[in-house]
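Note that one protein chain is taken out, while the other chains of the complex remain in position.
Going in written order, the chains are labelled A, B, C, D and E, and every chain counts its residues from 1.
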Amino acid sequence: MSKLIVSLSPHQFGSNSVKKLMFGVLIALLPTLFVSVWYFGLGAITIIVTSVLSAVFFEYVFNRFLLKKPSTISDGSAALTGLLLAFNLPSNLPVWLVIIGAFFAIVVAKISFGGIGNNIFNPALAGRVFLLISWPVQMTSWPEPSPLSKHLLGYTDVTTGATPLGILSEGLRSGESATKLISQVPDYLQLFMGNAGGSIGEVGAAAILIGLVYMLMKKIISWHIPVSILGTVAVFTGILWFANPDKFADPLFHLLSGGIMLGAVFMATDYVTSPMSKRGMLIYGVGIGLLTVVIRVWGAFPEGVSFAILIMNAFVPLINMYIKPKRFGKNKR
Amino acid sequence: MEYILIIISAIFVNNVVLSRFLGLCPFFGVSKQVETAAGMGGAVVFVMTVATIVTYLLQKYILISFNIEYMQTITFILVIAALVQLVEIILKKVSPSLYQALGIFLPLITTNCAVLGVAIIAVQTEGYDLIKSTVFAIASAIGFALSLVIFAGLREQLELADVPEGMKGVPIAFITAGLLALAFMGFSGIA
Amino acid sequence: MAQRESTFVNMVVVLFLVSAIAATALAFVYQATKEPILKSKLEKKKRAIKNVVNDFDNNPIEEMFKIPVEGGDSVECYPAKKDGKIVGYAVKTFSKKGFSGLITVMVGFDPDGHIHKTAVLEHHETPGLGDKMQRNKSNFSKQFDNMDVPDIPDKDNDGIIIEVKKDNGTVDAITAATITSRAFCDATERAYNAFKKIKK
Amino acid sequence: MLKTFPKGGIHPPENKITADKETVTLPIPKQVIIPVSQHIGAPAKVIVKKNDKVKTGQMIAQSNGFVSACIHSSVSGTVFKVDNIPDAGGYKRLAVVINVEGDEWLDNIDRSEDIIKEINSDKNEILKKIQDAGVVGLGGATFPTHVKLLPPKSMKPEVLIINGAECEPYLTADHRLMLEKSEELLIGIKILMKALSVNKAVIGIENNKSDAINKLETLSENYDNISVAALKTKYPQGGEKQLIKAVTGKEVPSGELPVKVGAVVQNVGTVFAVYEAVQKNKPLIDRIVTVTGKYLSNPGNFKVRIGTSVKELINTAGGLPENTGKIISGGPMMGRALITDNTGITKGTSGILILSEQESKRRSLKPCIRCAKCVEVCPMGLEPFFLMALSRKTLFEKTENEGIFDCIECGSCSYICPSDRPLLDFIRLSKKEVALIRKAKRIK
Amino acid sequence: MNKLKIFTKGFFSENAVFVMLLGLCPTLGTTTSAINGLGMGLATTFVLVMSNIVVSLVKKQIPDKVRIPAFIVIIASFVTIVELTMQAYIPDLYDVLGLFIPLIVVNCLILGRAEAFASKNNIINSVLDGLGMGLGFSMALTMLGAVREILGSGSVFNIKIYEGDGALVFVLAPGAFIVLGYLIAFVNRLQKRKNI
Partner (left out) sequence: MNDVITATIITVSSVGLAAAVILYWASQKFKVFEDPRIDDVEKELPAANCGGCGLPGCRNFAEACVKTDNLDDMFCPVGGNETMAKVAKVLGREVHEKDKQVAVVKCNGAPQFRKKINEYDGVKNCTIVANFYSGDTACQYGCLGFGECVDACNFDAMFMDPHTGLPVVLENKCTACGACVEVCPKDIIELRPTGKKSRRIFVSCVNQDRGGTAKKACSVACTGCSLCLKECKYDAIKIENFLSYIDPHKCVLCRKCVSVCPTDAIWEVNFPARKLKPEENSVKLKTIKRG
């Protein structure tokens, strides 16, 4: 027998690991990946591959050579950030913009704060919003979706159209009625399946919901954040719609179009940038829902999920500070 | 409705700190702890409101009637400086604990460009009337306090994070502020 | 010399003196710069006019007149003359259809109804998108140079001539900023309608 | 519906490999080392000296103060020395070393196997007997039992809860005791009820020990006011506060004694010791210890005299395996790693667990990803990640408000952490530092 | 402290922007391009030097309780002078810098120097201090402006460097914060090197 090992209790550990969690999310993203490749073809593939590779590359280079820390790429978090960033981009974005976006996401929003676990804002969304503000033209021209066979080889030269939310927002501004505008966009079944213009990964509510179910089953995330976000959006837009269906779109349209599904299920639930307590998660979710609707309905941008999540990210420390889990043996004041 | 627009615009869309670049010194100086930040925010709300009302009256009834608007800067700042010092003296007596907490930053409210900036914007750039100016001042100050408190929360969390050596302290605070401003750009176009 | 004590008299006297001296000094500076400031302000306005019409030698600002337009508003019109002869009109027009807030545009007309040039005076459009209507940021506004408005057919017969292609007009909209492009057209149209009134 | 505490908890693999092994009595060793501090509180005062002859059950150290317990010789023989001997942690502490000669017991101890049902002693006698027998909490906390039976006057106990949860993986000592000494346990409970003047007792048992539940449920029908509560298998079900919450639904307020909500908790081992002390006059000189581990050739439950060396016990269980990494006194979640096997079994040793080298090595720490799993599993509603972060940045004062003293050190947070962070280590550090700060403040 | 050091410290060891974090509002607000940054910097320098002179002249005459109001009046006078002069002779720059010209008054840098240096030192030192600090400030502003201009609109001092659009964010508020953050980190790094 060699020297005995001593350490403080506990002496037994669970089989959880960061790697497992991250790859769990990656698996949950597979249906969405499939839908996006189906509708956006080569463009989607190009963007996704570029984004994931450059995210992993930046993570590796900056961690190793600038921070002199052990590389963390094996835990899959950089790949996940890259994939999520790609899902938030239009499929005809020039490659160099994708690389810049990945750089901003990984280096500015993540590594500058100390790498995984220390960042305050969701890196993928920070990258996306950075691109959106910096190159609004490229970021707001959306290719028309069509089944895979049609434009397998199309990338930047595909025909572009508008997102359902874009059509709505623009139309409302020029004084048209919401009901009429909604009739111009693909019907709800099409939206649900993903046959609509938009970012690579945000179309196809069905695929995202499959991912959600998978993550809930694997206990990777809890229901609190997605449900509170989607619920708030439904209720808030429902009230507006009820008040004036001519000026506001119905809740189902809001839920199925734009990035709300992707945001609620995959972006807002990012561990690092969401609150720690269940009650905090609910507040966070409600906040995201409210802000999303406010920006969509009254703001300049047709879509507000990214901004809403980033803004609520900033509130997370305050939520954590004041919304604590209920302590055992402590009465509620 | 107009007031609501002014309020939303001042708090979110044209947030004094994140969009207009006013009041940055206290924004970075007094944002290490949420509680102090909240105290500072409260002080600014008070000072900014009173300062805007006083300078509005000054502009309307003295400067304009004597046709000497060019003296705006000097009279405004004089009034604000006196006002802040007054608050300081009173606070020292009435609430020593708050005085301690705000420390040297109370005199710095004088040099908080947000106070002067908001006063000038209210009476000159936007040309609001008295009530609108007051609403605008309160909303702007709330916007300031809000961003200050959020930022303090972020910095308290960053204290516990493993920020790389070179980025520690001020640099990361700036980057956080930048990302916060990026997020707040989502509000653009609301008002 | 020791620091003065903070007695009542000292405080009041010093602050009073400082203020008084500062005020006096400033008053003189103000006197001295008053004229140049007025002049430079005038120059600026003139320059804006100069940008959109042919060369002139009068002072259009003094000859400015207002033309009522639909909706109870009015636009300012600056006649530009050379040797007493009208060489063009600069119309300061606006549109409320912009993305965020009012857009003010100066539109210059040649006497025959051609648009000479346009210049954006004020706007709050989204940077990178809407602000491309500015001359130095994209070619959008150059479409309007020498535009022969009377000759443009009203394709959809809605009474509006200057329209983006999406609305059956002739103007190429700024990429991803149709609303701003529409607003710009709206402002130009308003100016043209006002101009038509002068011609009558 | 099985009873349990509502928030937190984990499900570590149970690994109860010795659950079916009947208790075996270990032969008397050649030498025993009996430390005088085997309990929480003041060390006992030694009353024997070198070369004194002692008999089994004879008191060798007297309780010294209110919170303290007597120590008895577990063997008969000669006192070899009274000296500072390294304890399980390597620090030298006073202990009595006795060389064994024969097995001569004190006369008044009833060594028969007969079960005595009649309780003849009155309340004060019971307490006296328990105190004299040196009974302490055998669940691991080793708090002197007689002190626990004398709650502050302002609080009235209403219910006695018997802790048979044994939520630690591997350990089966309590399980075996409940099966093999069921009748004695119930009598012991009656004694304790009399001592506390309560008329309700509940035995809480995790439902992975259904045989024990069944047996005790059947037997308890013969006893008034004693019932059995089946509990959900969830760690740390056996934590005092968690058990009270599960059984009575009441939460012990932070920083208060359990009796504040009218509950007194005793471990089944303690109850059996109380039975022996009161009915048989037998002091606490032996206990059941589970010796277990995946690589041990003959794991089992052993009845061991206090002071027997761990080495001897392991040898009986098949000897130390080649790949041993850790010897743990207690269970894998809250037990203590020993620095040597050359140390004695004490009153608080509920098990000896041998882990292989591979099982013992901790995985290297990775950054916290704020997944909040630790918050989810903390049975006390704390935020372990936050406590660790504060502790790491030496902001100890702040941890006090975050409830650092509520931590029961169950280790659930460290267990669950996907980033393998030593959360509990840092919480312990902070606890220690905060205690120092508090002390310094009191001095000022 | 020798005169050279008083002058040079404003550039590096006590640079207002990078080290002392003073005068951040104009630093971020006016540096959308290098030329704007330079203009603002020079305007500030003028006010700083002039007010330093006056403050060091009258420092003894001013009772403590009204020190700050008095200093501010002095500073404000010079700011108004700058404001009026700019309006008269360089109206274009005045329009760009806009609100930030009157706000020079509340630039912590100026009051800070008046309080911390000029009120304790003689005129020559105060001038040197003001000049050094002001030029250091201008340097920082120009640098920041240049970086933002390059990244944001692809040019520097209005000279095009690369074709196409820059990252617009750098012309806007968020970019200002981010660029300054990295610049400070960079300066910190340089200083650390020097110390070792």
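As a working rule, contacts are C-beta pairs under 8 Å (C-beta built on N, C-alpha and C of every residue); 3 or more make two chains touch, one makes a residue touch a chain.
Note that the structure is predicted; figures quoted are calculated from it, not measured.
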With touch defined as in the header, list the contact partners of the absent chain among those displayed. A, B, C, D, E
Based on the whole complex, identify which of B:40, B:81 or B:179 touches the chain you can't see. B:81
Sort through D:31, D:340 or D:356 and give me the one touching the missing partner chain. D:340
Touching the hidden chain, out of C:19, C:40, C:95 or C:126, is C:19
Can you name the residues of chain E that touch the chain not displayed here? 65-66, 69, 73
Need a quick check: the contact residues on chain B for the chain that isn't drawn. 58, 62-63, 66-68, 71, 74-75, 78-79, 81-82, 85-86, 89-90, 92-94, 96
So which bits of chain D touch the chain we can't see? 86, 88-92, 339-340, 360-362, 422, 425-426, 428-429, 432-433
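Simple rule for what comes next: only the chains that are shown with their structure count from here on.
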For chain A and chain D, the touch-path distance in steps comes out at 1
Which chains lie in contact with each of chain A and chain B? C, D, E
Hey, which chain ends up farthest from chain C, C-alpha centres compared? D
Based on mean C-alpha positions, which chain is nearest the centroid of every protein C-alpha shown? A
List the centre-to-centre spacing of chain B and chain C in whole Å, with centres computed as mean CA coordinates. 32
Going through chain B residue by residue, note those that touch at least 2 other chains and give them in order. 70-71, 74, 78, 162, 167, 172, 175, 179, 182, 185, 188-189
Among the residues of chain D, which ones contact at least 2 other chains? 367, 386
Touching chain A in the complex, chain E uses residues 165-170, 172, 174, 178
Chain A contacts chain D in the complex at 1-2, 4-14, 16-18, 20-21, 72, 75, 77, 114-118, 271-277, 320, 324-331
Which residues, counting only chain C, touch chain B once they are in their complex? 19, 22-23, 26, 30, 99-100, 126
